[in-house]
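For this view, one protein chain was removed and the others were kept in their places.
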Amino acid sequence: MAVIDESGQAYDHPLYTTLINVPGLSVAVASIDQLLTWGAKNALYIFPMATSCCGIEFMATAAARVDIDRIGSIVRATPRQADVMVIAGTITVKMAPKVKRLWDQMPEPKWAIAMGSCAISGDFYRDLYPTVPGIDTILPVDVYVPGCPPDPQALMHGMLRLQEKIAAKQAGTWRAPELRPETEKMHGPAVRRIDDPERDPAITAEQSRQAGLQSPDAPEGELDWRGAEPVPVQAALELEALLRERFGIEDFPADSAPIVPRDRHLELANTLKAMGYSLLIYVVASHWPKPEGDTFEVAYALRSPNAGAKLAQWRVVLQPGETIESLASVFAAADWQEREQYDLLGVHFANHPDLRRIMLPENWQGHPLRRDYAADTACRPWR
Amino acid sequence: MGYLLDSIRALGVTAKNIGRKPVTVQFPKVIRERQERYRTSFALLKDEQGEERCVGCLACERICPSQIIHMSSTKKESPVTGKKRGYLDDFTLDMTACIFCELCVQVCPFDAIVMLKVPHEPGYVREDLVLTMAKLYENAEKPLTWGNGTKLMEMQEPPKPAPAQAAAPVPAPAAAPVPAAVPVPAAAPAPAPVPVPASAAAAEPAKTEAP
Amino acid sequence: MGETLATSGGSQVQTWLAAVGFVLFSMVIAATMLGAAKLFAVKSKKPGALRDRPYECGEEPVGETRIQFHPRYYVVALFFVLFDVEAAFLFPWALVLSKLGVAALVLMGIFMAVLMLGWLYALKKEALRWQ
Partner (left out) sequence: MQGLLRGLVYGGLIITVLMTATAWGMWLERKLAARMQSRIGPNVVGKFGLLQPVADLMKLLQKEEIYPIGADRLLFDLAPFLVTTFAIATAAVVPFSAEAVGADLDVGLLWVLALGGLMVIPVWMAGWASNNKFALIGGMRAVAQSISYGVPLVLTSLVAVVFTGTMSLSGIVKFQIEHGWLALWPPGPGVVAFVLFYMALLAESNRIPFDIPEAESELVAGITTEYTGMKFGLLYVGEYVHTMVGSAIAAVIFLGGWDGPFHIASGLHWMVIKTVALFASVYWVRWSLLRFRSDQLMRLCWLYLVPVSLGLVVFAALWRHFVLR
C-alpha cells in the first residue's frame, strides 16, 4: 500500500514498509496490497455530516432508487467506524470545530466528500459572518460534488470518483490535478465579484450600453407592500384598556405596539400572565444607531392560548447604556430568546439566569445583527 | 396485543416486498432519465452561422445571486454580418457556488446561455468545478434543457392575441420547438429576428445508455 | 433416556477434552484476526489533536463517564440471581424426574410456588416497573 499523499504521507504502514524491503517477498506483498486496496475501495462506510438540505438528498442516496449499499457503503453513526465523511450542508463557524473534531476522530485511511455548493465554497452565504467559506479550509476534501443540492445520483457518482481516486492513490499512480496558477490557493470562488475594486467600471458601463440594456440600477417602479390598516380586535382593546388604566399610557400608535416604560415592563408581563396570556411568542430586539449612542427597541408578544387566542404586544425602548429586566423569571421560554437577542444584538437583560452566547461561538467578537456590523467582518481563521 | 398484530402485519409487508422488483436504478450502468425541467450545469451556444451568441452584455453577471459569473468582452466587426458587436474574451462560471436558479438563462437576451440536463461531474479539486469558456462551449453538445431566455421570458408575459395565420393550437411550451420567428422581447436590440437556438433542448431525448 | 448419563463415564473425559480443543481453536481464530489487524493496520503520521478524545457527537466530553447507575439495574441483577439459581436446581430435577415419581413433582411444585410468591411480592412492590 503505497500511501503517498500529495502533501507527504498522511499515514504509515509498518508491515508494508518492512516487507517490501525483503527480497523475494515483493510478489506476495504486491498481491496483499492489491487485496487491501480492493477492500478499501469497496467497503466505504459513510459518516454523514448532514447539516442542511443536502442531508435530505444524502438520505435519498441510501434509499431504494439509488441505493448506495450496492457499492458496499453503509452509514455508520460513529466516526470511529467510518471511512468517508460526507459533508452535506452549510458549515457555520460554530459547527466547524465540531466537524474538525469528528474528522480527527475518524481512523486512517479516511476520505472526505464535500457535497453541494455550501460545503464546497459556502455558496452565496460565503461572505456572511457565520459561514465557513468551504469545508476544505478545515479538512482535506477528496471529491467535490457540485449541485444545490446534488441529486442522489450525483452523490453516487461522487462515490465512484472517490473509488477511482482510492485505487489510484493506493497503487501509487495518483497525481494531483494540475491547477491554474491563479486558482492554486483558491479558498473562495475563482470568480471576481462585480463589486471587485479591480474591475474597471467603465468597461461594465460600456458593455451594458453595447448590449442596449438599461442600467441595472434603474428603479423598477414603485412597489407598495403595505396591506390594509390593522383592524383593532378585542385583545388589542383589552390591552389598551389595561395600559391606560394601570400604567397611564396614552400613546397608542396605529401601526405598531405601545411603548411601555422600562421599569414597569416586568410588572406588565406578570399582570398579563395572570390574565391568561401564558404563552411567550417572541422577544425581538432592533438596533438604532444614533450619534449620542445606540438605542435598542425590544418587542414582546404574549398570547393567551385558551381565551380565543388573543395577542398582546408591547415595546420597550432602551436609551444608550440602559438594560432591560429579563422575563425569564416569568416565562421560561424567555430564557433562550433573550440569549439570542443578547448574542446577535448585544442587548443586556438584567437578572437573566444564564446570559451567554447561544448561536455564535463563545469567543465571537461583536454582535452581528447590529446595523453597524459589516456582514463580511473578519472571522478567524477563515477570513 | 395490538403490537403483536401490527408486528405480524409489518412482517407481511416486508415479506411481500421481497418478491417485488427492486426500484433501484443501477447508476453507472443505467443513467436515470431526468425530468423534463431538470436543470444542472451550463452551456454557451453558437448560432447557425457559427458565431458566438454571447455579446458580453453582463446581464447574467449582474443578476447572479451568488455572483459567480465573470466575463470580459471587446467590440469587433462581425465577419458574418459585418456589423460591430461584442465578443467574449473570457467567460467563467464557478459551479462551486452555483444554486441553479436559472436567472442567468432567463435574463439572457440572446439565448446564449442555457442549462444542461446532465450534471457536472464531481471533481477532485475546486477548479474542476469551474466552467471556463472552452468547457461551456463544449457543453453545448450535451443534452440541453428546453428553456432558453426567450422561451422563459415568453412564459412570464401575459398571453398575446394570436396572430391570424397562427390559429392552430399553440403547442405546450415545454415540449414544442419554438416557431421560427418569435417576437423579440422589447428590451433586446434586434440582431435580426432571434433565430431558433440549435433547439436541441426540447427535441433531444434524455440519454439513457452508458456513457 | 438416561443412557447418556449412565453410559458416559470415562468417554466423557475425551469429550470434554474435545470441547476444550474447540474453545482453544476459537481463541486462535479470534487472536488471529486481532493479530492480523495489528499487522495490517495503518498508523497515522500526524494524528489530529482531538483524535483520541472520546466520541461525544463532536462536543468536548462533559463530566465523568463512569457514573452511578439507577438502582433498578441492581434489582434486575438480584432477580436474575434468584431465578437462575432456581433454574440450576431445576436441571438435575428435570433429568431424573422420570425416576423419582410424584413426590418430586409435588416438592418442586411447592418450591416453584414459593418462588412465585416472591415474584408476586416484587410485582406488588412495583420493583419491576421501570420509569
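Just so it is clear, A, B and C label the chains in written order, and each chain counts residues from 1 on its own.
To be clear about the criterion, a residue touches a chain if its C-beta (ideal position, glycine included) is under 8 Å from a C-beta of that chain, and two chains touch if they have at least 3 such contacts.
From a predicted model like this one, the values you see are computed outputs, not experimental measurements.
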Chain not shown, its touching partners among those shown: A, B, C
Contacting the left-out chain in the complete assembly, out of A:T18, A:S31 or A:T78: A:T78
Sole contact to the chain not displayed, among A:G89, A:P109, A:P130 or A:G147: A:P109
Hidden partner interface residues of chain A, rising order: 1, 11, 13, 35-36, 38-40, 42-45, 63-64, 67, 69-72, 76-78, 80-81, 83, 105, 107-109
Absent-chain interface as seen on chain C, which is shown: 1-2, 4-5, 8, 12-27, 29-31, 33-34, 36-38, 40-44, 51-57, 61, 65-67, 69, 73, 76-77, 79-80, 83-84, 87, 90-91, 94-95, 97-98, 101-102, 105, 108-109, 112, 115-116, 119, 123, 128-131
For chain B, the residues touching the chain missing from this view: 7, 10-11, 13-15, 17-18, 20-24, 26
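Here is the rule we use: only the chains that are shown with their structure count from here on.
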Chain whose mean Cα position lies farthest from chain C: B
Chain centre separation in whole Å, for chain C relative to chain B (CA means): 64
Approximate Å spacing (C-alpha centroids) for the pair chain A, chain C: 48
Contacts with two or more other chains, residues of chain A listed in rising order: none
Per-residue multi-chain contacts in chain C, two or more chains: none
Contacting residues of chain B [partner chain A, same complex]: 22-28, 31-32, 40-41, 55-59, 61-63, 65-70, 72-73, 75, 85-86, 92-100, 109, 119-130, 187-189
Complex interface listing, chain C residues touching chain A: 39-40, 42-51, 53, 55, 57-59
Interface residues, chain A side, partner chain B - complex: 64-67, 70, 117, 120-124, 126, 134, 136, 142-148, 150-151, 153-154, 156-158, 160-161, 165, 176-177, 179-180, 183, 186, 189-194, 203-204, 207-208, 210-214, 216
